[in-house]
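Only one protein chain is missing; all other protein chains are in place.
Let's turn to chain A:
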Amino acid sequence: MTVLHWATIAPFLLAILIPFFYKYARRIHTGWFVLILPLVLFIYFLSYIPVTSSGDTIMNSVPWVPSLGIYFDVYVDGLSLLFALLITGIGTLVVLYSIYYLSKKNERLNNFYVYLLMFMGAMLGVVLSDNLIVLYVFWEVTSISSSLLISYWFHREKSTNGAQKSMFITVFGGLSMLGGFSLLYVMTDTFSIREIIANVDLVTTSSLFLPAMILILLGAFTKSAQFPFHIWLPDAMEAPTPVSAYLHSATMVKAGIYLVARLTPVFGGSAEWFWIISLVGITTLVWGAISAVRQKDLKSILAFSTVSQLGLIMTLLGLGSASLYFDVGAEDTLYTTAILAAVFHLINHATFKGSLFMTAGIIDHETGTRDIRKLGGLMTIMPITFTISLIGLASMAGLPPFNGFLSKEMFFEGTVNATQFGIFNMETWGMLFPVLAWVASVLTFVYCAIMFFKTFTGKFKPENYDVHVHEAPFGMLISPIVLGSLVVIFGLFPNLLAYSLIEPAMASILPNLLEPGQQFDVGISHWHGVNTALLMTIGVIVVGIVIYLMMKKWSKLPFYLKERDPLNRLYDNGVSGLISGSQAVTRAQMTGSLRDYFVYMCGFSILLLGYTMYRYDAFAIDTASTSSISPFMWIVALVFIGATISIAFVNHRITAVIVIGIIGFLLALLFVIFRAPDLALTQLLVETVTVVLFMLVFYHLPDLQRRTAKLRFNILNLIISLGVGSLFTAIAVSSFALGQDANFESISEFFIENSKELAGGYNMVNVILVDFRGLDTLLEVLVLGIAALGVVTLIKLRFTGREDV
């Protein structure tokens, strides 16, 4: 266990201690104890920047289940460091924010911080693990802790519903991902991502390449809320705002992005990977932007905008994966722009979306509502919140001089470059990307404008609010101010990040492209100059303003009024259909009638055994070694059969008992004829006792009912009984014949020879029962004892339930 390992699991360790802090230090807000940890971790991870920016990586391994190839490997390269810094950095700010957001008196802070720390640790584990199984374990812990956090106010029905939905969807994806990882293991015989990348030829040439890819992508898409799995994210907004800011904007939803980026060296370069990710990403981008425009709740707007922005990043990762295509050669730089934009926007999105969620939380906290139809005129009342929101929204809309502008420019550049690809049919379909990207950006601009102007401009109406509206306390403002200033700083000085974080991250997404010692040209400084992207941005701003000004007209349209995502209906109907469908299936076969179950069992036995016999051609008849039958035997057998058949037609129960008694007697006779005196004796005794028992309970039984069942059922029963009878006859005959063929010697010779010599008895049956195989007899005696006890208990405890045995 190295320091890195301890850093990864430190949040879990602290989570154990949180309830004690909460209980024994009630006067101090529990969050203060938590705050230290992410801060320390953040500083600790900052110390790795020199290492990764010089192109080095760090790998520490601790065996967990070595026999299965599962090692707790912690691996730090540019990509994981970037995510680790995001997680701990924003984690610090979110904890600080939550200290002021959640009241010490009214909230169960111990629950909150335990879940939050669990989540933080799991997220660190996801990004730092090199072993796929360990990554999966942490991945599922993020799902669980996210659901716990969404249902933090568990007495609200909406919270629990949202938690359930997110759990279903993300765990569905997580399990598919596990399948994909297993396939990767099958292909490469290792769970280590490093080694898989090193043996990437094994993967690309395997027939399991596509299944593994799709399964893993399902996991990434569900976690990162890609179309059509994005529906859980808006419902997750029932969580407390710090949670929304942390999980549902900055970290957890980026786990899927991380996974795609991490596995790009494995799957990238193939047309399927390129098209699936790009198309899903661009669909999510447009769909999220369309949905965000029609939301009326601040957090819902932000949720859909998160969906949309994640789609953007995903599209860029998809487009950028083309640079791993082996034929592209010198045109590399065209495609790597997309990856650069993806990484840069990832950072930018985390900063501005985090600050926006926090300001939305502040507005909610100080006004009591998040509905944009009620809000308005908050500019002068909440000046600091206003400023931060302005910065965040302008950045999200892609306005200069904030960082969103830069990443949007690069996004346009990436999509325009994509049209120049000479691969994957891009020359025909490539135009799709810039056009859709542009439309989505216009919509993004529109919802940012709506969010800004509806909240802060207009007239202030005090009657809309239940509480006295005022600026938030300073403590709550610290975190959004920090994030807002980062937005500005990254906007003005993008190259602060370029070679410290972005270039190493790109190097991990696109390894093997660089010669040793070479670096990607992180051309963020190239943002001067008039090019297509700049013209597109100007177009976005102009058209966006026009659309916003015409809002009065289109806000009457049904499109704007329908808030719920139509895919929710699909999900809801799917869930209720699944429930009612499975109930219907259960009801159809679980009738509660033993007769039906017996039909299933017998029918299944016939099919299974019959098919097995047919499949292996096991029917055989051997008449050579059978013995002769005397005429008397024929008569006994015929009487036997006649008595058996007549039972089916007997209408009176006592007659049935008598006939069964006769069959028992005849069976005893058969034992006599086949020279088994002990068996005959026992059979007689048992038969008599059975008949007497029948007579004992007889008095309490109703008469046999007249046969009222339909003929159809009788025919089915007849077929099944005939089937069982003939099948087992066939099996018996065949096994006799095959047994003759196999010609094994019987072991009874041993008993015949040794029953006198070894056991000192002449009665061989009894010697076997009590000597050679006495254990069986012992347990049979036990069975009888249990049966007797059972009868006594049943009779004695019949009515009262008292223990009076």
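FYI, contacts are C-beta pairs under 8 Å (C-beta built on N, C-alpha and C of every residue); 3 or more make two chains touch, one makes a residue touch a chain; residues count from 1.
Here is the rule we go by: contacts and distances are computed from a predicted model.
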| item | value |
| --- | --- |
| Choices "Electron transfer flavoprotein subunit beta", "Pyruvate dehydrogenase E1 component subunit alpha", "NADPH-dependent glutamate synthase, homotetrameric" or "Multicomponent Na+:H+ antiporter subunit F" - which one is the UniProt name of the chain not shown | "Multicomponent Na+:H+ antiporter subunit F" |
| Per the touch definition above, residue among A:Thr2, A:Ser582 or A:Thr655 touching the missing chain | A:Thr655 |
| Hidden partner chain, touching residue among A:Ile144, A:Leu208, A:Ile290 or A:Leu684 | A:Leu684 |
| Contact residue for the chain not shown (choose from A:Pro566, A:Gly592, A:Pro631 or A:Gly760) | A:Pro631 |
| Which of A:Leu594, A:Ile629 or A:Leu696 contacts the chain that the document leaves out | A:Leu696 |
| Touch residues of chain A, complete complex, unshown partner | 630-632, 635-636, 638-639, 642-643, 646, 650, 654-655, 658-659, 661-662, 665-666, 668-669, 672-673, 675, 677, 680-681, 684-685, 687-688, 691-692, 695-696, 698-699 |
